[in-house]
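Take a look at the structure set out below.
A single protein chain has been omitted from the complex, and every remaining protein chain is retained in its original position.
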Amino acid sequence: MTAATPSAAPILKIEAIVKNYGPITAVDHVSLDIREKEFFALLGPSGCGKTTLLRMLAGFETPTAGRVLLEGKDISPLAPEKRPLNLMFQSYALFPHMSVRKNLAYGLEMEKLARGEINRRVDDILSMTDLVRFADRKPEQLSGGQKQRVALARALVKRPKVLLLDEPLGALDKKLREKMQLELKRMQHEAGITFVIVTHDQEEALVMADRMAILKDGKLLQCGTPEEIYEQPADAFVANFIGVMNFIDGGVSEAGVFEAPGLALALAGVRSGKASLAVRPEHIVVSAAGGAFGGVVEEIAYHGLDRVLHVRTPACVQPLQVRVPADAGHRSGDTVGLTIDPAKVRLFQS
Amino acid sequence: MTAATPSAAPILKIEAIVKNYGPITAVDHVSLDIREKEFFALLGPSGCGKTTLLRMLAGFETPTAGRVLLEGKDISPLAPEKRPLNLMFQSYALFPHMSVRKNLAYGLEMEKLARGEINRRVDDILSMTDLVRFADRKPEQLSGGQKQRVALARALVKRPKVLLLDEPLGALDKKLREKMQLELKRMQHEAGITFVIVTHDQEEALVMADRMAILKDGKLLQCGTPEEIYEQPADAFVANFIGVMNFIDGGVSEAGVFEAPGLALALAGVRSGKASLAVRPEHIVVSAAGGAFGGVVEEIAYHGLDRVLHVRTPACVQPLQVRVPADAGHRSGDTVGLTIDPAKVRLFQS
Amino acid sequence: ADLVISNWDGYMAKDIAETFKAATGLEIEVVNHATNEEVMGKLMAGQGKGYDVVFVSSPFAEILNHQGMLAPIDKAAVPNLANLYPEAAALAYDPGNAFSVPYTWGTTGLCYRSDVVKTAPDSWMNLLQPSDDIKGKTTMLATDRWLMAAGLLAKGYSVNETDPAKIDEAKNLLIEAKKTLLAYDDTTFYSKLVSGEASLVHAWDGWCNYGITENKDIKFVVPKEGSDLWVDTIVVMKNSEKQAEAMKFINFILDAKNHAWAAENILYKVPNKAAMESLDPKLIEQYPNMGMSPAELTKYELLRDLGDAQKDYSRAVSEIKAAN
Amino acid sequence: MAYQTTRPNMLAAPAVLWLLAFMVMPCLLVLSYAFFQRGTWGGIEYTFTLDNFAHVFDPLYAKIFLNSARIALTTTVLAILIAYPAAYAISRAPRVRQPMLLFFAVLPFWSNYLIRTYAWIVLLNREGLLNGFLSFLGYQGEPLSLLYTETAVIIGLVYNYLPFVILAIYSTLSRLNPELMEASRDLGAGAIRTFWRVTLPLTLPGVAAGGVFVFVLSIGNFVTPALLGGGRFQMIGNLVYDQFLTANDWPFGAALGMALIAIMVALLFLQARATSHASGERQGEAT
Partner (left out) sequence: MSGMAKNRLPGRIVLLVVFGFLYLPIAVLVMLSFNESGLPTSWSGFSTRWYVSLAGNSEILHAAWNTLVVAIFATLISTVLGTLLAIGMETRARKSNGLEALAFAPMVIPDIVLAVALLTFFSRLNVATGLHTIILSHVIFDLAFVCSVVRARLKHFDFSIVEASRDLGASGWTTFWRVTFPVLLPSIIAGALLAFTLSVDEFIIAFFTAGPGRSSITLPMQIYSMIRFGITPEVNALATIVMAVSATALLLSQWLNKEQIQ
């Protein structure tokens, strides 16, 4: 064991972990370091192995291979109840025979805390999760979002070293979700809890996470800060998965110019050959006409605070998505000019 | 029954419907017209009665009061299986003893379709929901998002007149969700299905819905197109619930000027008295200094494609949220000037 | 079948149906009942429907008669009644065999292992207050009448005693006796003697003989205080539509050869003079109680139906069984 | 639930009609004898009386009831203690093998009650196999006299009704959502506390049903007390039996029967209320 653990030291070290369900490989040699007190987000498409990974950390699945170190110690032999981490289940797994209050008190009773202390902490978490009114209800009498909050509260109230949250806020409305996000951040800072959180809400991940990992088909694709991942995606999949990304297939000339039908963009530090240019909708600027290249507005999607134009261009098969202010006043069928900032693109060359 | 139903005619007419669970009122005199072939979104905070409302439409709860007309006919006496609408359950309710394929075929078998037709439609929906590989698995062998897709597919494959979807996409990653959104829209147009969808994803609602309704504590607050609701929220709750909204409490002078500490804004068509000014983050423009009023940047949140500044001003207790481009280069502690466009604000006067 | 006959298992020759058919051309169907009580219950509840001839012990025959469920015995149709001992035609519950014909008879006493018991028993008290060497090695009959009879006889009362005070005394004696008792048993007591689990058991004479078959040291004795006379009888149901055939059947059974079968095989005495006289003397040598004469037997008191006193017996037996 | 308000009665109807026709009517007929007198020679004398009910309150019968209830309760507790782990183990075996295990648990009981009981006599005898086995193990003392004791009665009853409890408990364990147990472990409860606080309450309806089976079957049993108990123990079922068959006293048998049915139904109501409270009924399954 290392002497004093600095804040950047890994509290949880996942080493080449694998989980097979018969012929199916759910998690495939994933190695990750999760640092003490950080907020770590796990992202990936449906079925990529997030839940399975968390279940292995919590001790409910035996890894087919690999191991998990908690503060430098292999926790494989530890029973779930002996691990200083808690899992919030994606499907909630609330105790149906207990009231909300009893569900929440359960974990504390296991720690043999005094009744008064338990009540105090349960009351706190009830009000934090807006569940005070529902304290005496049974789970079956709750709405979906209420159940999810009980599940979250039941894990939070334990204040373990590491909290594993499997889509903790998916069933909540935006306001409540934002409130919960703040509370989670507060707990991270005040109680020094390490969070590993699975979410499908990218904004949530980008806003909350100190670092995040992207999984696909059980494999780890990239791990880094939100900015790194958003701005320097490791591959086209990550680029496309996080945020919206336009891909323009073309080639780089000997002169270092990316070329596609109707488009030529001089780029620094690239080699010649086939390439795919990735550019985010907010990095394409629309002018009335005559930019670097142009196209026809096919569809306009209203996104509340701005609009996304789908512009058909000769450069690629898919219409390009271009973000414009909501009051920009474009209309379907308009011909527009587009300019791409070469500093804001990424080029994927095989 | 009316002769030919024009597209704007209500296919579903909900009349002052109420549902009490003992002393709890889950749905409180909600009246709604849902038009044929429209995409109708139901929004509201957790526990506001969305699921209960859908369950009454589907026939699983008897309304305490009120009634539901489908194409002009009261459907109260109809058993669930006799109603030409289908519900996708928030908790999925997959048949645990059937494979995915059998789950999907079930509803079609009930229509006594030919085997070949059933297989064809099931195969279509499997590939539409990316579930082909999982066709022979049992629900317990699926991930959360996979289960959700099976539940969705099971409702979709029936192609009923009206589809009630209770958070159909909440457990899916963004890419998949967008794909599903497109598919749903396609079904709306191609098969002429009326959708009533519960979602907590506002963007989803704003992008997809033709009209939407906001519920709170079982009561209907507002019903209208996404633009109407975003731009002309009926009350402060709706304004705050949909999108981000800054509220500045102050008063309107006799001259029709809204006044708050450090801020004066001339508005048309308002009466004097106490008032709350609502303005969206994207409608506040930041200048280096010396706008209409100003403040200090307290925090900067990174949202991927842009940043939100939290600016402390004398005008209100909460910091104002102001949306700026990601490359705007503000830093915590900066003093900034702010300008509010009077045409873009809403004033709530009691 | 022409006749439905209910009897205890093994109480008639296995080939009775064939021999009877050969003799009379009539078909019979034999069904078995486990106990008097069960078949009684069934006859009472079902008004005897479906049964033609039934074998029951005498007190039950008496009850059936009181209930008006029995057909009179047509003496003319049963000439073999003449084979019976005169004593068997004068039994108190049915003098003259008006509604029943005795099939077997015997008494109840003590059956014991002469090789184990230190002094040969001769009193009911040997059973109820056994000497130390056989404490916990005695059994008593479980059926209410015989159980009570042991207590009543020990006290010098009638086996049909109806005085509640006397019934109470017998009951108390029996409750005391329970403390030294291995078990109440009226089916396998003889095998307990054979296996050595028990040394002295309360037994019907015939069943003691089953023990003797397997162990020569087993002996039977009627206690000096006296005992009961039990009679298993044949009755015909009033609801039977085949009464004439039933009489033929009874007559067939009373044939000396057929009736002797019972004595030879179930080792019970039969009240049939002709049959008894035809027995191999060796049988009596081996099973001495088979040699008891009708005169000896009829010294003992017949078990009679108790009428209203039955309630007191039942309660007393419940109390004994519940005692600890 | 709207669509179910009429149907439940239709579902119950066939069984209800069956019971009304073949149980309620006949039993009312016979139980009505309780209001009449036994004839001197057995049978019913149709003179109205409440004497039979008065006799039911004889302390002797209360004693017999309590004693047999105690034996039945001991049996019930033991049966549950043995059956639960067995049912649990069966429910955790591979799903395809479960029906087979259940089947093998009941198979011995397709032989006959009497011959199984006789087999126990062979085992429990002073000269029996159990004592033989003990002395084989080097036991020197007096052979155990197990037979004709309360212990023997209880062994016999537990043995014969064990599979019923296994079946009942298995039925509630079979699709219990394993995530609930995992959640408990995750929250720091060890295997044992998880069992007490989560698994057991959720399977309590099965335990209760199985317990009821053993209790009612034991308290009404008369073969085992007669054979393994040497007739030294009187169960309440025996008492009613004796009134009808031995004493030929149907009126009193009917009164006793009625009292017994009333007490047992009342007990069952209490039990049902207690378990439904303790197990937080109707919920808790995920697919």
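Letters A, B, C and D name the chains as they come in the text, with residue numbers starting at 1 for each one.
One rule holds in what follows: contacts are C-beta pairs under 8 Å (C-beta built on N, C-alpha and C of every residue); 3 or more make two chains touch, one makes a residue touch a chain.
The model shown is predicted, which means the values in this text are computed figures rather than measured ones.
Set against the missing chain, the residues D:Phe35, D:Phe53 or D:Tyr88 yield one that touches it, D:Tyr88.
Only one of the listed residues, B:Leu42, B:Ala58 or B:Ile118, touches the absent chain: B:Ala58. Contact with the chain that does not appear here is found for just one residue of D:Ile115, D:Leu137 or D:Ile192, D:Ile115.
Seen across the whole complex, the unshown chain contacts chain D at 1, 3-5, 7-16, 18-20, 22-27, 29-31, 82-83, 85-86, 88-90, 92-93, 98-116, 118-123, 127, 129, 159, 162-164, 166-168, 170-172, 174-176, 178-179, 181-182, 185, 202, 205-206, 208-209, 212-213, 216, 220, 237, 240-241, 244-245, 250, 253-254, 257, 260-261, 264-265, 268-269, 272, 276, 279, 281-287. Mapped onto chain B, the interface with the missing chain covers residues 58-60, 79-81, 86-87, 89, 91, 93-97, 106-107, 110-111, 140, 154, 158. Contact between chain C and the unshown chain involves residues 1, 4, 6, 8-10, 29-34, 38, 41-42, 45-47, 49-51, 187-188, 191, 194-195.
Assume only the chains that are shown with their structure count from here on.
Of the two chain pairs examined here, C-D and A-D, it is C-D that is joined by more C-beta pairs in contact. Taking the mean of the C-alpha atoms as each chain's centre, chain C and chain D sit 36 Å apart. In chain C, no residue reaches two or more other chains under the touch definition.
Partner chain D is touched in their complex by these residues of chain C: 35, 37-38, 40-41, 44, 62-63, 66-67, 136, 139, 142-144, 178, 181-185, 195-197, 305, 307-308, 310-311, 313-315, 317-319, 321-322, 324.
Those residues of chain D lying in contact with chain A across their complex are 177, 179-180, 182-191, 193-194, 197-198, 201-202, 279-284, 286. Every residue of chain A that touches chain D in the complex is listed here, in rising order: 58-60, 79-81, 86-87, 89, 91, 93-98, 106-107, 110-111, 138-140, 154, 158.
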